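I'd like to ask some things about the structure below.
Excluded from the complex is one protein chain; the other protein chains are retained at their positions.
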Amino acid sequence: MAQTTAPQTQQRHEEHTESLRGTLASVMILGTFIVVCWLGVFILFLTRQ
Amino acid sequence: MHLHRYEKIWLTVGILTLAAFVIVAGINAFAMGAMPPSDRQMIDPTKVDQTPPFNQPGLKKIGPNEYDATMTAFVFGFAPATIEVPVGSTVHFRVTSKDVVHGFQIVGTNVNMMVVPGLVNTASHTFTKPGNYLILCNEYCGAGHQLMAAHVVVK
Partner (left out) sequence: MAQAQMADVQDVRVDRPAARLSLAHVLVAFLAFGIAAIAGLLQGLVRGGVITLPKWLNYYEVLTAHGVYMGLVFTTFFIIGFLFSGVARTTGGSLPPAGLRLGWTGWWMMVVGLVMATVTVLTNNASVLYTFYAPMKASPYFYIGTGLLVVGSWVGGFGIFASYRAWKRKNPGKLSPLFTFMAVCTMVLWQIATIGVALEVVLQLIPWSFGWVPTINVLLSRMLLWYFGHPLVYFWLLPVYAMWYVNIPRIIGGKIFSDSLARLSFLLFIFLSTPVGFHHQLMDPGISPEWKFFHVLLTMAVVVPSLMTAFSMFAVFESAGRAKGATGLFGWFKKLPWNDVRFFAPVAGMIAFIPGGTGGIINASYQMNEVVHNTIWVTGHFHLTVGTAVAMTFFGIAYWLVPHLTGRQLTPAVNRLGLVQAVIWATGMLLMSGSMHILGLLGSPRRTAYTTYMNDPTALSWMPLQGVMALGGSLLFISAMLMVGIVLYLAFFAPKGFEEYPIGELDDTAETTPRFMERWSVILSLAVFLIVIAYAYPVIDVIQNAPPGSPPLRTW
């Protein structure tokens, strides 16, 4: 839509970085959940061998 | 294409995690022998009763603490319906179907495989604990599917 000049874009991106801390934290929690579940079933697999 | 710095971090962590899953599973399977059942031996599903060894399903001792269990799956049961082995036995299950697709799962173990007509499938398990293990069909095979079971008695 609106044309933006390069310096402005630069500045906006920095703002973005600042404001996505919660996102990074959320996806990392999600990643941890995946790893914990996967390991749980893998351990179950090993104990049943 | 611009990727946000945090997204780069997330995707790197994510891809490395997925790679780790594949590597761990791969090593456990290919180097440590925990392969999924993938037998490629063929058999005519209409002539199972005439084809050795499936013409005589049963348990055969092949070494100290080692057995071959030759089994057939059919609507709605397994032959033999009960197998008895001593604790510590390793049993090699070799199963084929006389009719439709069946499942072969021993509850509480990792023995879990598809029994597809036209093919033989195999899996092995060492029974270290005594008990009465339930073998069940876990693929829908018809009106009596829920009755299709057998047992491994480990003493």
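Every chain is named by a letter (A and B) in the order it is written, and numbering of its residues begins at 1.
As a working rule, a contact is a pair of C-beta atoms (placed from the backbone, for glycine too) under 8 Å apart; a residue touches a chain by one contact, two chains touch by 3 or more.
Here the structure is a predicted model, which means the values were calculated and not measured.
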Absent-chain interface as seen on chain A, which is shown: 1-2, 4, 8-9, 12-13, 16, 19-23, 25-27, 30, 33-34, 37-38, 41-42, 44-45, 48
Residues in chain B touching the chain absent from view: 1-4, 6-7, 10-11, 14-15, 18-19, 21-22, 25-26, 28-30, 34-46, 75, 99-101, 103, 105, 107-108, 110-121, 132, 134, 136-143, 145-147, 149, 151
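As a convention for this text, only the chains that are shown with their structure count from here on.
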Contact footprint of chain A on chain B as seen in their complex: 2, 4-6, 9-10, 13-14, 17, 21, 24, 34, 108-110
Complex contacts: residues of chain A adjacent to chain B: 13, 16-17, 20-21, 23-24, 27-28, 31, 34-35, 38, 42, 45, 48-49
